[in-house]
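Yeah, one chain of the complex is gone here, protein chain that is, but the others are all in their spots.
Moving on, here comes subunit A:
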Amino acid sequence: MRKLLIVVLLFPFAGFAQDVELPFDERGKFIYYEVVSQKEVKAEVLMERAAKFFNSSKELKLQTSPQDSLWMARGKMVINKTAFVLSRPSGEVWYHLYADFKEGKYRFWLTDFSFISYHRDRYGNFVPETTVAIPLENKPGKLNAGEWTAYSKATAREAKLFAERFKKGMSESAINPPTAKAVPTVDTKNQKW
(Lines give C-alpha, C1' and ligand atoms only; values in the text may rest on other atoms or scores of the structure.)
Protein backbone atom coordinates (compact mmCIF):
# COMPACT_ATOMS: atom_id res chain seq x y z
CA MET A 1 0.00 0.00 0.00
CA ARG A 2 2.83 2.33 0.90
CA LYS A 3 4.49 1.61 -2.45
CA LEU A 4 1.26 2.46 -4.21
CA LEU A 5 1.09 5.78 -2.37
CA ILE A 6 4.65 6.64 -3.45
CA VAL A 7 3.79 5.82 -7.07
CA VAL A 8 0.66 8.00 -6.94
CA LEU A 9 2.50 10.93 -5.33
CA LEU A 10 5.41 10.76 -7.76
CA PHE A 11 3.19 10.41 -10.83
CA PRO A 12 2.77 14.15 -11.53
CA PHE A 13 6.53 14.75 -11.30
CA ALA A 14 7.46 11.85 -13.54
CA GLY A 15 6.20 13.65 -16.66
CA PHE A 16 8.05 16.82 -15.76
CA ALA A 17 11.32 14.99 -15.10
CA GLN A 18 11.26 13.47 -18.59
CA ASP A 19 11.35 16.93 -20.25
CA VAL A 20 14.48 17.38 -22.31
CA GLU A 21 15.58 19.94 -24.86
CA LEU A 22 15.74 19.07 -28.56
CA PRO A 23 19.06 17.94 -30.07
CA PHE A 24 21.11 20.25 -32.32
CA ASP A 25 21.63 19.76 -36.05
CA GLU A 26 24.92 20.30 -37.89
CA ARG A 27 24.20 24.08 -38.03
CA GLY A 28 23.90 24.27 -34.25
CA LYS A 29 20.11 24.73 -34.45
CA PHE A 30 17.54 22.82 -32.42
CA ILE A 31 15.87 20.16 -34.54
CA TYR A 32 13.10 17.59 -34.30
CA TYR A 33 13.78 15.01 -37.02
CA GLU A 34 11.87 11.87 -37.93
CA VAL A 35 11.76 9.39 -40.80
CA VAL A 36 8.46 7.55 -41.14
CA SER A 37 8.04 4.40 -43.17
CA GLN A 38 4.73 3.76 -44.91
CA LYS A 39 5.39 0.76 -47.09
CA GLU A 40 3.34 0.38 -50.26
CA VAL A 41 2.19 4.00 -50.17
CA LYS A 42 3.24 5.99 -53.20
CA ALA A 43 5.03 9.31 -52.84
CA GLU A 44 2.16 11.02 -54.67
CA VAL A 45 -0.34 9.77 -52.12
CA LEU A 46 1.88 10.89 -49.26
CA MET A 47 2.07 14.35 -50.81
CA GLU A 48 -1.71 14.47 -51.17
CA ARG A 49 -2.10 13.61 -47.52
CA ALA A 50 0.45 16.23 -46.55
CA ALA A 51 -1.33 18.86 -48.64
CA LYS A 52 -4.59 18.02 -46.91
CA PHE A 53 -2.89 18.33 -43.53
CA PHE A 54 -1.40 21.73 -44.38
CA ASN A 55 -4.71 23.03 -45.73
CA SER A 56 -6.56 22.06 -42.56
CA SER A 57 -3.91 23.38 -40.21
CA LYS A 58 -4.41 27.03 -39.25
CA GLU A 59 -1.04 27.42 -37.56
CA LEU A 60 0.93 26.32 -40.64
CA LYS A 61 1.58 28.30 -43.79
CA LEU A 62 3.13 26.47 -46.73
CA GLN A 63 5.93 28.55 -48.23
CA THR A 64 6.84 26.33 -51.16
CA SER A 65 4.86 25.04 -54.08
CA PRO A 66 3.30 21.58 -53.54
CA GLN A 67 5.11 20.52 -56.72
CA ASP A 68 8.52 20.98 -55.06
CA SER A 69 10.22 17.86 -53.80
CA LEU A 70 11.08 19.45 -50.46
CA TRP A 71 8.21 21.24 -48.77
CA MET A 72 8.73 24.05 -46.33
CA ALA A 73 6.11 25.63 -44.07
CA ARG A 74 6.21 28.32 -41.39
CA GLY A 75 4.45 27.39 -38.20
CA LYS A 76 3.67 28.73 -34.76
CA MET A 77 3.14 27.01 -31.44
CA VAL A 78 2.04 28.64 -28.20
CA ILE A 79 4.01 27.81 -25.07
CA ASN A 80 1.96 27.62 -21.90
CA LYS A 81 3.01 27.91 -18.30
CA THR A 82 1.00 25.24 -16.53
CA ALA A 83 0.40 24.41 -12.89
CA PHE A 84 -2.16 21.72 -12.09
CA VAL A 85 -5.35 22.62 -13.99
CA LEU A 86 -4.32 26.25 -14.48
CA SER A 87 -2.43 27.55 -17.44
CA ARG A 88 -1.44 30.75 -19.15
CA PRO A 89 0.41 31.41 -22.39
CA SER A 90 3.96 32.64 -21.85
CA GLY A 91 4.98 33.05 -25.47
CA GLU A 92 4.94 31.73 -28.99
CA VAL A 93 7.57 29.78 -30.89
CA TRP A 94 7.89 30.17 -34.65
CA TYR A 95 9.54 27.40 -36.63
CA HIS A 96 10.13 25.98 -40.07
CA LEU A 97 8.72 22.60 -40.98
CA TYR A 98 10.38 20.69 -43.80
CA ALA A 99 8.87 17.59 -45.36
CA ASP A 100 10.38 15.29 -47.97
CA PHE A 101 8.56 12.42 -49.71
CA LYS A 102 9.71 9.19 -51.37
CA GLU A 103 8.03 5.96 -52.38
CA GLY A 104 6.96 4.20 -49.18
CA LYS A 105 8.40 6.73 -46.76
CA TYR A 106 8.68 10.35 -45.82
CA ARG A 107 10.76 12.43 -43.47
CA PHE A 108 10.08 15.71 -41.77
CA TRP A 109 11.88 18.03 -39.44
CA LEU A 110 11.11 21.13 -37.40
CA THR A 111 13.90 23.66 -36.94
CA ASP A 112 14.76 27.41 -36.82
CA PHE A 113 12.80 27.82 -33.59
CA SER A 114 12.50 31.41 -32.40
CA PHE A 115 10.64 32.73 -29.38
CA ILE A 116 8.44 35.79 -28.81
CA SER A 117 7.47 36.50 -25.23
CA TYR A 118 3.84 37.30 -24.34
CA HIS A 119 2.62 39.97 -22.00
CA ARG A 120 -0.83 40.83 -20.74
CA ASP A 121 -2.46 43.69 -22.60
CA ARG A 122 -4.89 46.28 -21.21
CA TYR A 123 -7.82 43.92 -21.75
CA GLY A 124 -6.27 41.03 -19.81
CA ASN A 125 -5.32 39.03 -22.91
CA PHE A 126 -1.88 37.58 -23.56
CA VAL A 127 -0.37 39.05 -26.72
CA PRO A 128 3.14 39.15 -28.24
CA GLU A 129 5.35 41.67 -26.44
CA THR A 130 7.33 42.42 -29.59
CA THR A 131 7.56 41.43 -33.23
CA VAL A 132 11.19 40.42 -32.95
CA ALA A 133 11.62 36.68 -32.42
CA ILE A 134 14.77 35.48 -30.64
CA PRO A 135 16.36 32.21 -31.83
CA LEU A 136 15.85 29.60 -29.14
CA GLU A 137 19.54 28.70 -29.24
CA ASN A 138 20.49 32.21 -28.04
CA LYS A 139 20.92 31.67 -24.33
CA PRO A 140 20.20 34.76 -22.26
CA GLY A 141 22.28 35.73 -19.25
CA LYS A 142 22.11 34.00 -15.88
CA LEU A 143 19.15 36.09 -14.73
CA ASN A 144 16.75 34.56 -17.24
CA ALA A 145 18.45 31.23 -17.95
CA GLY A 146 15.95 29.13 -15.99
CA GLU A 147 12.94 30.57 -17.75
CA TRP A 148 14.60 30.21 -21.16
CA THR A 149 15.39 26.55 -20.52
CA ALA A 150 11.74 26.03 -19.59
CA TYR A 151 10.70 27.57 -22.94
CA SER A 152 13.16 25.32 -24.72
CA LYS A 153 11.85 22.19 -23.01
CA ALA A 154 8.26 23.22 -23.64
CA THR A 155 9.15 23.66 -27.32
CA ALA A 156 10.50 20.11 -27.41
CA ARG A 157 7.26 18.89 -25.87
CA GLU A 158 5.11 20.82 -28.36
CA ALA A 159 7.26 19.66 -31.29
CA LYS A 160 6.66 16.07 -30.23
CA LEU A 161 2.92 16.68 -30.00
CA PHE A 162 2.94 18.30 -33.42
CA ALA A 163 4.84 15.34 -34.85
CA GLU A 164 2.18 12.97 -33.51
CA ARG A 165 -0.54 15.07 -35.15
CA PHE A 166 1.36 15.21 -38.43
CA LYS A 167 1.98 11.45 -38.49
CA LYS A 168 -1.69 10.86 -37.71
CA GLY A 169 -2.62 13.18 -40.57
CA MET A 170 -0.29 11.25 -42.88
CA SER A 171 -1.70 7.89 -41.92
CA GLU A 172 -4.33 6.21 -44.04
CA SER A 173 -7.01 6.38 -41.35
CA ALA A 174 -6.93 10.17 -41.42
CA ILE A 175 -7.68 10.20 -45.16
CA ASN A 176 -10.59 7.81 -44.85
CA PRO A 177 -12.05 8.64 -41.44
CA PRO A 178 -14.44 6.05 -40.04
CA THR A 179 -18.08 7.00 -40.23
CA ALA A 180 -19.52 8.34 -37.00
CA LYS A 181 -20.99 5.70 -34.74
CA ALA A 182 -24.72 5.93 -34.18
CA VAL A 183 -25.55 7.36 -30.78
CA PRO A 184 -27.24 4.56 -28.76
CA THR A 185 -30.82 5.27 -27.85
CA VAL A 186 -33.05 3.78 -25.19
CA ASP A 187 -36.59 2.81 -26.14
CA THR A 188 -38.79 3.80 -23.22
CA LYS A 189 -42.21 3.25 -24.80
CA ASN A 190 -42.13 -0.39 -25.84
CA GLN A 191 -40.38 -1.78 -22.79
CA LYS A 192 -41.98 -3.77 -20.06
CA TRP A 193 -41.16 -2.63 -16.59
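Keep this in mind: contacts are C-beta pairs under 8 Å (C-beta built on N, C-alpha and C of every residue); 3 or more make two chains touch, one makes a residue touch a chain; residues count from 1.
Quick note on the criterion: contacts and distances are computed from a predicted model.
Selecting from "histidine kinase", "Extracellular solute-binding protein", "Tryptophan-rich sensory protein" or "Putative beta-barrel porin-2, OmpL-like. bbp2", the unshown chain of this assembly corresponds to "Putative beta-barrel porin-2, OmpL-like. bbp2" (UniProt protein name).
On the side of subunit A, touch with the chain left out of the figure occurs at residues 1-2, 4-5, 8-9, 11-12, 80, 82, 84-89, 119-126, 130-132, 134, 140-141, 143-144, 146-147.
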